[in-house]
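Structure first, commentary second.
Every protein chain of the complex appears in place save one, which is left out.
Chain nomenclature is as follows: A and B, assigned in order of appearance, with residue numbering initiated at 1 for each chain independently.
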Amino acid sequence: MIWEVFRQERKGQPFQHAGSVEAPDFRFAEIYGREQYGRRGESEALWLVPREHLSVVEGWADEFDLKYRRVDGYSIKARLKEARERAESR
Amino acid sequence: MNARSRVEVLLELADDELILGWRDSEWTGIAPLLEEDVAFSSIAQNEIGHARALYELAARELGTDADALAFDRAPDEYRCAPLVELRRLEWARTIARHWLYETADEIRLAVLKASDDPEVAGLAAKIDREEAYHRMHAEMWIDRLLATEEGTTRLREAIDELWPYALGVLDGELRLQLVERVRGRLPFDLPEVEPVTRGQHTEELRELWDEMTEVRRSAPTGAQW
Partner (left out) sequence: MDDQEFLEYVQAGGQVETGDWMPDDYRAKLVKFIEMHGNSELMGVLPEREWILRAPTLQRKLALTAKVQDEVGHSQLIYRVVEDLGKPREHCLADLVSGKSKFHNVFHYPTKTWGDVGVIAWLVDAAAIISQKALLKCSYAPYARIMKKICWEESFHILHGRDVILAMVTGTPEQFELVQEALNRWWPPLMQFHGNPIPADDDPMYQWRIKSQGNEEARQQFLDGYVPQMLELGLTIPDPALRKRDDGVWEYTEPDWDELRHVVTGHGPKTQERLGFRRLNHDETAWVRSVVLAEAA
């Protein structure tokens, strides 16, 4: 069984995918995960998941302009300049 | 500390850990599974690390250093139990010895942790905390071997062979505790045998010592490496 290993480097940081180990059950996966991804004290914690329990999601429709949901969908420079100029002349 | 001197107690434990760690490190690079190779190598390194800490404590009292204690004594001067001296590059025997030793060591360390010598008690506690992980590993392997017929057969053969040596790791009341634990854990009977006690060494220790000290002896005592 292949177990995917996610590791957290320091408390507060996100768990990131680090690699995988082959192990028949959780007890072996834990020992092997601890060793490959923590024997130097480089990990705060690990998440171990059998690969078969992971579901992959990919591919988003990219048909229409959705920039209004992001910062780069807003350009206020020109209007801001105009507003400041008008304020000065009042 | 009681009848035996502090130095004797420290050296006995240190020599056990050194020689066992040395034997366990023989698997680095050739263990049955790559993942297990990495795991078992850490265990071997931990044992050497324990030996080093124990030697350092004894060395202060003796006016020497850890390396001198580890390498520069004659084979007869080591106080290790014959169990750890055996060269058994066979996995069932390795696991059986690993488990038997860790079980005995837990019993021994419990006594040392309660010592009224704070340095010894403190170091014993540190060693014990690291060995909790070794015990976890050993137990996992015992369960795995016992889960198949082939594993059980091989484990039984290994235990049968090593049991007399395992009995020699501890004395008296502590030995009885070991017997009780091992009996309670394994689903088969233990052979009725005489213990191979400490105080005698195997030919294997001599061979190990020759190899272990080969490079060191090639330069004058005190040479740096």
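Quick notes on this one:
Here is the rule we use: a residue touches a chain if its C-beta (ideal position, glycine included) is under 8 Å from a C-beta of that chain, and two chains touch if they have at least 3 such contacts.
Just so it is clear, the model here is predicted, and its values are computed rather than measured.
Summary of contacts with the chain left out: across B:L20, B:V38 or B:V182, the touching residue is B:V38. Although one chain is hidden here, its contacts on chain A can still be listed: residues 2, 18-22, 24-25, 28, 35-36, 39, 56. With the whole complex as reference, residues 22, 25-26, 28-38, 41-42, 44-45, 48-49, 51-52, 55, 66-67, 70-71, 90-91, 144-145, 147-151, 154, 211-212, 214-216, 218-220, 223-225 of chain B touch the missing chain.
Definition applied: only the chains that are shown with their structure count from here on.
Here the spacing of chain A and chain B, counted between their Cα centres, is 44 Å.
Interface residues of chain A facing chain B in the complex, by the touch rule stated above, are 21-24, 27-28, 31-32, 34-36, 39. Note for the complex: chain B touches chain A at residues 33, 35-36, 38-39, 42, 133, 136-137, 140, 143-144.
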